[in-house]
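I have a structure I would like to understand better, so I am pasting it below and will then ask my questions one at a time.
FYI, not all chains are in this one, though none of them got moved.
First chain written, first letter: the chains are A and B, and each begins at residue 1.
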Amino acid sequence: MSSNRKIRMGMVGGGQGAFIGAVHRIAAAIDQQIELVCGAFSSDAERSLASGLEFFLPAERCYASYQEMMEKEAALPADQRMDFVAIVTPNHVHFPAAKSALEAGFHVLSDKPATLDLAEAKELSKIVEKTGLLYGLTHNYTGYPMVKQAKEMVAAGELGKIRKIVVEYPQGWLATKLEDSGQKQAAWRTDPKRSGAAGCIGDIGTHAENLAEYISGLKISELAADLSSFVDGRLLDDDGNILLRFDNGAKGVLHASQISVGEENNLNIRVYGEKGGLEWHQYEPNTLLVKWLDQPTQVYRTGNAYLGEAAQLNSRTPSSHPEGYLEAFANVYRNFADHIRCLLDGSQPSAHVLDYPSIADGVRGMAFIEATVASSKNNAAWTELDI
Amino acid sequence: MSSNRKIRMGMVGGGQGAFIGAVHRIAAAIDQQIELVCGAFSSDAERSLASGLEFFLPAERCYASYQEMMEKEAALPADQRMDFVAIVTPNHVHFPAAKSALEAGFHVLSDKPATLDLAEAKELSKIVEKTGLLYGLTHNYTGYPMVKQAKEMVAAGELGKIRKIVVEYPQGWLATKLEDSGQKQAAWRTDPKRSGAAGCIGDIGTHAENLAEYISGLKISELAADLSSFVDGRLLDDDGNILLRFDNGAKGVLHASQISVGEENNLNIRVYGEKGGLEWHQYEPNTLLVKWLDQPTQVYRTGNAYLGEAAQLNSRTPSSHPEGYLEAFANVYRNFADHIRCLLDGSQPSAHVLDYPSIADGVRGMAFIEATVASSKNNAAWTELDI
């Protein structure tokens, strides 16, 4: 089967008015390697249709449910049917939709967290393995070129043995009880049924956890967490402070918040080894500060020839023209689509093609969430990740 | 004619290996409102075909020349032929390609500068007027949301009467004689036949000029310029320092450089009025500093509800997730495509749809370049723009 065509994407969720669905569609579109061919954009059939028409889809490929989509797409000729499913719903639909897609023979690229709880994640992992299909997870922050540069420098030993990691994800948008105002994003994120056992920690704490493990190449072995719900009547945590211990003996701090007034999406990380340190902020994502024992700090910037291959391959403009969140997100899509293309071609994916978050990251994320909630309930007792 | 379809784009230039062509294609793709349907990607027929196939185009719409493209596309049925032509060649082809497209009945979105010299620009302006077709120019930096916020605040009088403007575009990539190394971008930009009368000033100085006039709503009335070619044997200027006088009595400084070692694409601007000041840097484009007589400086950031409509409409993510160069570029494409869609629909374009650089900006840009070169030859004598 020739791969000289765009990779075809179906979407679950992401109808009119959704935030993350639009982000996924842009991310898929940027590199012109993927085309949206169908979708079950809403559990409301009419709304799904209206959304699909807005995206210039034919009515017959705007489905009323993901179940219908899997069934009907599977029945289409191979040169028409979608190649993969992007899942961009609230958390509680991630697992059933992914399961349905995989069992119908479609690769899956899912928004995070992978599932509603750890048990589901472990089950999903088995399904992925059984079907032999591809599964990607949009821990999109690992898509930034300078995050990849950081990972590469740690892996090459430039910092020496890692000792300390500080990772933060402060936001302020839930400092008031926004979920009572009808704001849709706030409503589902603070609802245990749709969001899972954790609020802030599930929504953004997992991004911080994933980023720390991605860059350092280490695994969190245990943690001590103090979660809070500062806003009266909120059902889930809106702030969390966590001590970390990593599998190589490194220590760390992770804190995430949705009540840190005035903070936007200030994900940032600092990693310190025996010989050097790294600092990266989403606020200015094209910069990576590189620190040394006895030499001046260096300012690594995207689009420069001195960067490693991973950073080079994952940026699109020269000389530090600023790239951002959407391009980082697009890198996940691009690599995932390239992997599908390799399967179509029967070619071997390079390490760079394989560089997108997997179901293993998804399982770790859910284990992190459950350990965090358990530790906090136990007054911040040290708790291991149940992998 | 229904507009419930994507707008169809043909491209002149931008084949394999070109920098700006890839940028234009991404900018066109981001909002999923435009599809690339054909191109004359290179003056080499074989290369044009190879490029087009890489972009998943059918061979019959990969043309050997822009002349062939205009002719054959014009002959296609209305529901197939391209709506507009994107011109992404070196400067000397801008005018003939635009003329050819307009005369064949196609709207044009051209890379800047509009033409090779001012006479061409004035002629092009007449052609645009005569054909009644749309003409857009990718002075892409005006596409940044915070640049639009700045323009809106000045226009609303928040700063009072404007007194001083400082605008800079320093780069360092031509600090050595890169054009001798075979680097394609350097080669044509330093060649008067392909670049025009100015090097640095034509390539990036015009962006600075356009940005200053866009934000301030003022026009440069005269200038005094001191251009240099610091690198031995270089045929065009690689650095320029310019004093500005604006039509309302404001004064300014514009300096641009390609020999400022270590500078990337550090376009930045400061505007000072009687009551307030503004500062914006492409380096961190999602931030606009707003300064006041007796109050603390404010940090305006993209994706916040306190911003004006223009900034809101021209960003795609909430709470200051960083957006960058490609999204700013995409805003030019999006507004231009929306304008075409209005024509297809017979609807009235809003002020926001019309907010993209026009042929008038193109003429001013060329007048700026020629005034600058003339002033510099005349030992920085004050020189008016010949509009």
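Basically, a residue touches a chain if its C-beta (ideal position, glycine included) is under 8 Å from a C-beta of that chain, and two chains touch if they have at least 3 such contacts.
Remember, predicted model here, so these are calculated numbers, not experimental data.
**Student:** Beyond the 2 copies placed here, what is the full number of copies in the complex?
**Tutor:** 4
As a working rule, only the chains that are shown with their structure count from here on.
**Student:** What part of subunit B is in contact with subunit A in the complex they form?
**Tutor:** Going by the criterion above, the answer is residues 4-6, 19, 22-23, 25-26, 29-32, 36, 53, 55-56, 171, 173, 264-265, 282-286, 301, 303, 316-327.
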